[in-house]
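Only one protein chain is missing; all other protein chains are in place.
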Amino acid sequence: MSAADTIQRLDKQQLARRVARDIPEGAYVNLGIGLPTQVANYLDTAGDYFLHSENGILGMGPAPDEDHIDWDLINAGKQPVTLLNGGCFFHHGDSFSMMRGGHIDICVMGAYQVSTRGDLANWHTGDPDAIPAVGGAMDLAIGAKQVFVMMNLLTKTGESKLVEHCTYPLTGLGCVSRIYSELGVIDLGPDGAKVVEMVDNLTLEHLREMTGVDLTMAQ
Amino acid sequence: MSAADTIQRLDKQQLARRVARDIPEGAYVNLGIGLPTQVANYLDTAGDYFLHSENGILGMGPAPDEDHIDWDLINAGKQPVTLLNGGCFFHHGDSFSMMRGGHIDICVMGAYQVSTRGDLANWHTGDPDAIPAVGGAMDLAIGAKQVFVMMNLLTKTGESKLVEHCTYPLTGLGCVSRIYSELGVIDLGPDGAKVVEMVDNLTLEHLREMTGVDLTMAQ
Amino acid sequence: MIDKQVRTVAEALEGLQDGAAIMISGFGEAGVPAELIDGVVAQGACDLTIISNNAGTGDVGIAALIGAGRVRKVICSYPRMVGSRHFEERYRAGELELELVPQGNLAARIQAAGSGLGAIFTPTGYGTKLAEGKETREIDGRQYVLEYPIQADVALVKAYKADRWGNLVYRKAARNFGPIMAMAGKTTIVQVEDIDPLGTLDPETVVTPGIFVDRIVRIADAGKAAA
Partner (left out) sequence: MIDKQVRTVAEALEGLQDGAAIMISGFGEAGVPAELIDGVVAQGACDLTIISNNAGTGDVGIAALIGAGRVRKVICSYPRMVGSRHFEERYRAGELELELVPQGNLAARIQAAGSGLGAIFTPTGYGTKLAEGKETREIDGRQYVLEYPIQADVALVKAYKADRWGNLVYRKAARNFGPIMAMAGKTTIVQVEDIDPLGTLDPETVVTPGIFVDRIVRIADAGKAAA
């Protein structure tokens, strides 16, 4: 049995739970479309968390039951949501002022690629035939105090999405502070990538090998 | 009896009434502090006029009686006012967006000097000892679609406040469209000053003489 | 007496010209002035520039306008969606210009137009393809891109309630682009579910003051305005 077979990779739900553990009570958080949205399911419901949706909601609650769907109350992924007591509405200008102005504490996003210095590529595959669409990705990337990327480090074909330099079109420069992945948690910054934690049975050497980037352990 | 003796100069209330006549129903209007505020007294109360106050009021009504003074409901001159049905409140950012964005139809202001091309000087006498204070004057001057200046053309000592070039510090360049004065109404613009109307017994020649500026009759 | 209410969508859209730039509120289905867009489809103006967050889906609304070849340019943040077939076809055929703008820059540029700013330095997009060729500047240690206002000849907005002076309130996340587009349109045309008597909207809770609104048309919740 090879070492790789024993690596305890996190599945998507475990990953969402892991991210949720690092979101302190009282944080203002924007959870990106797709997998990041799942993080909400693991926030401690005994505490107060403030979920922001760029279409003008602060204090988003969980999805409604079928009888209470209101299509005027949707999240950025255009799914029906609810509003907590204490939530409120505002227009798109104010909503993006919250982001751009540095008022959102944490933004959680997916990515195609992230560089060791925190450059983010998550809006365009670079395929010249693709219809480009950016939405709020660039605003979220540079606005929040901390940007967490939540992704598998390796593609299905084993390529690393953590890279020295992004080859996909950039969303923002030096904006990602941390990656949460199936293999562990990695801090990014001007000094490069530092491994904060790894899943069981994974070694730094092995992680370096799989990603092909220079990794050190965080102090 | 000299010609000057027979000139039917408008007094302040007549002047306010004259300005009011040129404000059409439905206009969004900002009336400056002091004499311009009096214009409100002569608007046709059968019609709808929208008075804007830069401290965040649209739909200002007349002064309250003494029993209904509310110090949270004051105009830009810090006098108690009322709110009409259909009026509303907003913050300073939105209030000055209304002005700067060209949404106010008419602004009526006083002036120290106005040039024939519409330059306005109304915030500072130029006295080096004076404490400077500008308030919203510069914003009002350049924001409204039309800026009306309401002033006596001549000072008490007979100097003209309509000039070829302002000698007082400027509030805005080329922003005044019309002067309403004790002697008549004068349009201003890139082509100079054009007299729209004069009070009884005043001639263009006499008006030129008194102001010392080149005046022609408007077509 | 000032009454900004008009009776029909057609009346609301009077004067809309070929070549016009039209802002359209909405995010998802929320806040989309569907009947006003249908009115534009019926009205016939072409060579239009559409400024909206998306570029339409299916065969209705903005997608119908694009499908009919009436749109020259789209300024939006997210044109690619499930069902954005008409946009994709015209775009791939080179018949439709796209100006792709990050959503927050779209909002900020619309706000700049409404509030009379000449340009803004925004951090969003710096170092990306969407800032290529644009002026940039380091201010206080951070990099910014210079972006210009986006103005519109006509803004089409959906709100919840109005009064005859054009004061507006919205409903939940259907507010989205409505208030800022209302400020940026040379003519702002609003469809609402109800028009309340003057003085019944709480002056503290008006979101869009009537000064930003030119015409209001009532579209009953489930139905359409009189033709």
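Couple of notes before you dig in:
For clarity, chains are labelled A, B and C in written order, and residue numbers in each chain start from 1.
Methods note: a residue touches a chain if its C-beta (ideal position, glycine included) is under 8 Å from a C-beta of that chain, and two chains touch if they have at least 3 such contacts.
Computed from a predicted structure; not experimentally measured.
Only one of the listed residues, B:36, B:86 or B:136, touches the absent chain: B:136.
In the complete assembly, the contact with the undisplayed chain comes from B:99, out of B:51, B:99 or B:176.
Annotation: of B:10, B:63, B:154 or B:173, B:173 touches the absent chain (contact as defined above). Of the listed residues B:56, B:86 or B:118, the one in contact with the hidden chain in the full complex is B:56.
For chain B, the residues touching the chain absent from view are 53-57, 70-74, 78, 83, 89-93, 95-96, 99-100, 124, 130-139, 142-143, 169-173. Within the entire complex, the positions of chain C that touch the omitted partner chain are 108, 112, 115-123, 137, 139-140, 142, 144, 148, 169-172, 202-205. Within the entire complex, the positions of chain A that touch the omitted partner chain are 25-26, 28, 47-48, 50, 52, 58-59, 83, 85-90, 93-94, 96-104, 143.
The rule is simple: only the chains that are shown with their structure count from here on.
Averaging C-alpha coordinates per chain and comparing to chain C, the farthest chain turns out to be B.
With centres taken as mean Cα positions, chain C sits 35 Å from chain B.
Averaged C-alpha coordinates put the centre of chain A at 56 Å from the centre of chain B. Looking at chain C, residues 111 sit in touch with two or more other chains.
The residues of chain B never reach two or more other chains; the list is empty.
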